[in-house]
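Missing here: one protein chain of the complex. Every other protein chain is in place.
Up next, subunit A:
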Amino acid sequence: MKVTFPHMGNMGIVVKALLEELDLEVVPPPPITKRTLSLGVRYAPESACLPLKLNIGNFIEAAERGADTVIMAGGIGPCRFGYYNQVQREILTDMGIDLRMVVLEPPDNHIGELLNRVKILTGAHSWWRVIKAIRLAFVKCQALDDLERQASRLRCREFNRGDVDRVYQWGCEAIDKADSVKTIQRCRDDYLSRMAALPLDHTGRPVRIGIVGEIFTVLEPYSNGFMEKSLGRLGVEVSRSLYLSEWVNEHLFKGLLPVKGHRHTRKLATPYLSCGVGGHGQESVGGAIEYAQEGFDGVIQVGPLTCMPEIVAQSVLPRVEKDYDIPILTIYVDEQTGEAGLMTRLEAFVDMLERRKHRKEQAAR
């Protein structure tokens, strides 16, 4: 069995750690490139959303490298993602690519359900081994999130363009190689301090933007046109409402692990959106409110074009914008998103926030 999975930010490193711990042969898809996207666009239905297209591209490229089994998460609630694994199977079968799909769906009531699904892959391993593997993978996940958080915060302060990203990259590689909880944590601390030791400019007071939206497009830089990087280089301190470890915990472990959850976020959203609308619609609304309360200067909502939960969220965000006096920019992405147009909108948004902030500070004086 040669197992592969779709990319989503740093998830590759985490899944690889999990599967290798269980002695499975892993064939990660090559990093997402233009080729990945064009393969996905060619074989996926045109109206499907960007995550599906990139997933298909990942699977095709992984199959080319010999993968025969896919492991991926499923979705619940009124979002198309829930049936994407069936759609993907059909598309690949039509293409003559034979991949077995193992779908990890969020457990309905008990964590044991998830473990049972993992067991399909693990064969004869003891529960103890399985849990140990999950623990290792999860520690990696948290370490990567910590590095990512710091990179988003520091990028706007670097003197030399690219320094933060280079150190961040080295950090990810080191964590990828680390094989025990101890070494992972040592890597994490090491690269966090290396990043902090870079030549940084701490004199300015940068504009702060929070990113909310659909999980794939928030987590996978390729899908959002490397938005966090671009914003950092425009001098913006960036924060994200969603990190992989939080999602894994809430989605797969039913919030069992000691990780910040989104219960509070969803509660904040209820005056505007009283029930779940699938995907991360409710979290997008609540996240925007959280950022406003924390004194951020603006919020960017990002989602795939035609993403229903995000469209619902977008329709109530103007009220949040007004009630909390915080500008919100919505950006939908698909394979036709031009990088130039995206940059122009980001620049204009940052300009707008800077002028607003400047004015507020003057008024306060």
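Worth a mention:
Here, a contact is a pair of C-beta atoms (placed from the backbone, for glycine too) under 8 Å apart; a residue touches a chain by one contact, two chains touch by 3 or more; residues count from 1.
Definition applied: contacts and distances are computed from a predicted model.
The chain not displayed here is annotated in its UniProt record as "2-hydroxyglutaryl-CoA dehydratase", chosen from "Acyl-CoA dehydrogenase", "2-hydroxyglutaryl-CoA dehydratase", "Carbohydrate ABC transporter permease" or "Glycine cleavage system H protein". Across A:Glu25, A:Asp98 or A:Asp351, the single residue that touches the chain missing here is A:Asp351. Set against the missing chain, the residues A:Leu39, A:Leu136, A:Val167 or A:Val238 yield one that touches it, A:Val167.
Residues of subunit A in contact with the chain left out of this view: 30-34, 159-163, 165-167, 170, 194, 197-199, 226, 229, 315, 318, 327, 336, 338, 340-341, 343-345, 347-349, 351-352, 355-356, 359.
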